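Quick notes on the structure that follows.
Just one protein chain is left out here, and the rest sit where they should.
Our next item is subunit A:
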Amino acid sequence: MTADRAAESLLALSQQEELVDLPKDYPLSASEDEGDSDEERKHQKLLEAISSLGGKNRRKLAERSEASLKVSEFNVSSEGSGEKLVLADLLEPVKTSSSLATVKKQLNRVKSKKTLELPLNKEEVERIHREIAFNNTSQVLSKWDPIVLKNRQAEQLVFPVEKEQPAFAPIEHVLSGWKARTPLEQEIFNLLHKNKQPVTDPLLTPVEKASLKAMSLEEAKMRRAELQRARALQSYYEARARREKKIKSKKYHRVVKKAKAKQALKEFEHLQKVDPTAALEELEKIEKARMMERMSLKHQNSGKWAKSKAIMAKYDLEARQAMQEQLAKNKELTQKLQAASESEEEEGGTEVEELVLDAVNEAQMNADGLNPWMLRSCTSDAKEGEIQEDPEQLPEPLAHNVSESEDERPVTEEEIVLKEFEKRRSLRKRSELNQDAELRGSQETKDSTSQEVLFELRTLSQKFKESHQSRKQKASSMETVPQVQREEPAPEEEEPLLLQRPERVQTLEELEELEKEGCFQNKELPRPMLEGHRLKKNPNNQTDAPKKKRKEQMIDLKNLLTTKSPSVKSLAVPTIEELEDEVERDQKQMIKEAFAGDDVIRDFLKEKREAVEASKPQDVDLTLPGWGEWGGVGLKPSAKKRRRFLIKAPEGPPRKDKNLPNVIINEKRNIHAAAHQVRVLPYPFTHYRQFERTIQTPIGSTWNTQRAFQKLTTPKIVTKAGHIIKPIKAEDVGYRSSSRSDLSIIQGNPIRLSAHHKKQLKKNSID
């Protein structure tokens, strides 16, 4: 093509030359230099044309040098420079004329717009589509990951996954399809129908329905309102209780408890004045609580809480107090008997009190009229019932108690540990009291009935101290021996507890020791012995001893390594000879020092010696001590006998490692057994111990209970014969399956048909 063009332009040029030649001959218009320049240009052109013919850089320059017929709007070119035509060049002449402003604007707008990118080719587009689709799909699929993982790791899989629902027909359906045939059935049906018993819908009989309807609207409303109110109240109450329960402050609860006790007391007093029978009932309640307590032993420091507290009590003041409180409560609750019985003793009170007492007596008579003990005490005491009313005595013991409580703080701790003693004591005391009641008059008892009753409700510590005091009084008045007995163990037991307290702070080791010995440390242990024990475990001593030992070991090692002991020599002859180099020796020394802890050579020697000993055949000694001579402790069969009855084992074959100093060859390996043994650790196991453990735990029913056996032998996959197992479904595992069906989605998409199919379709439509 380009060659043709070039040829054409050449032809044109030659023609032009002819044309131009003419005016040369007839100089009519053109000046000289014009002609010159023309000639030059032509020459230039010719040169160019020629060069373009054969040259590599053929380019067609659509140059418009003169007016010609061939001017085309597509062929605009910038003059000569070979540059691209830029819009700005075209616009330059427009600048001056203002009338072309609109055109200019339009052109500017065109300039600012960018051309569109070329669309990607089809393969590229498809690839991108595929990639996006693949990413989406794999995202959808990865929701199955957890389920697949779970199923792979599951101990047991049961197929089919979805349970086939057994067809349960509702009772109405069954009944409707069933008819009474036998006379008995008919009879029963007749009866049922007569009474209008529901056959199909067994919710309400017609009679019940009628009665339901009978309730008037107002009544129903009222009832409903009532119910609503009750429900609301209940919910409020529950909410409040929940809120209060959440409060963690102990102090708050303590205060609340105290307030409650006070309130109860007040109410009781009030009741006594207003309604004695009700008060009596209250009393009975208290009595019952006491009985319950005695039966249940709830506050005997035997519960889980109490035990944990007992452990903590050594270190924790609060725990100690809590324990005491509980004990006191127990005492209070259990000692009611005396209080009650004592209350019966005093009759001479105010009228109100009398009233109460009468009632009490009556109640007692009615309740436990069978108990002759109680009766007797009641009557005998009632006779002597005197006015030992002591409103002023009441504060006095209280004050006493306060002072005592401070004194007794440390002393009472003993009781935490000594609940058995306590029990015994209380038993003893009860018997004493009974005796007291018989022997003594009411002047010994210190409280009036009402006070006693009130005391029951009083706070725990008060109660406790009071009982303590009464005990003391009794003890002082009557029996001193039991008191002494009781008090004797106290100081004894106090000592270890007290002793331990300062020591606890010392070291961690002490703590550990404590732990070891537990809370059941021997209390009988005398102090020096304990101390001796402790001394033995003294950390200083302990650290000293091992140090010494270690030192000894170090020295030993050096000896072994530097002074070449004969055993070592025989072992490592070549190495020692090599050691003569000093540098090497130094290095060796360093290594030895670094590994000073483990004496490998000696260990090995020892091991080998042991192995050799163990492999030696053993002699059989058949001597019977005492056979044919005297026998007994300290007597040995004579050497002669022993020699005679000793069967010497024959010398075995020489050991294979006899001449190999640094090798132990195990000759015990049983080839026959080895055939049955696993050589290489199987795959999932990482240590031979794991594998051994799995082998060593038996799974048979000989060694396991039936239940364990069943559990150990559950098969991994369970299938049911004759049941079709369907592929897993999203709904089965709780996933939402895609709501739209695949079909609808495809039909929503534009149909993709190959060209071939399109043709076929067209053909079909034409046909």
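We adopt the following convention: a residue touches a chain if its C-beta (ideal position, glycine included) is under 8 Å from a C-beta of that chain, and two chains touch if they have at least 3 such contacts; residues count from 1.
As a working rule, contacts and distances are computed from a predicted model.
The UniProt record for the undisplayed chain lists the protein name "DDB1- and CUL4-associated factor 13", from the options "Trafficking protein particle complex subunit", "Serine/threonine-protein phosphatase 2A 55 kDa regulatory subunit B", "DDB1- and CUL4-associated factor 13" or "Phosphatidylinositol glycan anchor biosynthesis class U". Here the missing chain is touched by one residue of A:Met590, A:Ile665 or A:Val678, and it is A:Val678. Checked against the full complex, the candidates A:Ser99, A:Ser112 or A:Thr705 give a single residue touching the omitted chain, namely A:Thr705. For subunit A, the list of residues touching the undisplayed chain reads 126-127, 129-131, 133-134, 136-138, 140-142, 144, 148, 151, 157, 159, 675-679, 682, 691, 694-696, 698-705, 709-710, 712-715, 717, 719-730, 741-743, 745-747, 749, 751-754, 756-757, 760-761, 764.
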